[in-house]
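Below is a structure I'd like to ask you about.
A single protein chain has been removed from this complex, and every other one stays in its place.
For subunit A:
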Amino acid sequence: MDYSFDERGDAMVVAIRGRVDEATWVAFGVGLSDGIEKAQQARLKRMIIDLTGLDYMSSRGLRVLTVAKREGQEAGVEVELASPNDVMREILAISRYDKLFKITDTVEAAP
């Protein structure tokens, strides 16, 4: 798993690659916290997590997303998800995370 940051419009985009599981969830959490801090410093209102390169995420990653959402709320940064692959889309539906997060088909489609 690795990630990179890119500022686009009013959003900080964090692109995730690989998979988030038992071995990588801690690093993933550090990355998201970092992204929120960067967004806050740049006075951006949103952080979009670009899932294009993500294979899948287990419950560890999903729970890290909730932690990030809470950190974002405190920092005034809304956390959104974009571009999940088919596997990730299913996992988001099974876990009902599609009810907790705003999810768009592509990063560009995020309003």
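The rule we apply is simple: contacts are C-beta pairs under 8 Å (C-beta built on N, C-alpha and C of every residue); 3 or more make two chains touch, one makes a residue touch a chain; residues count from 1.
Note that in this section contacts and distances are computed from a predicted model.
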The chain missing from this complex carries, among "MBL fold metallo-hydrolase", "ABC transporter permease", "Carbon-monoxide dehydrogenase medium subunit" or "Arabinose import ATP-binding protein AraG", the UniProt name "MBL fold metallo-hydrolase"
Subunit A positions in touch with the non-displayed chain are 21-22, 25, 56, 58-60, 62-63, 66-67, 87, 90-91, 94-97, 99-100
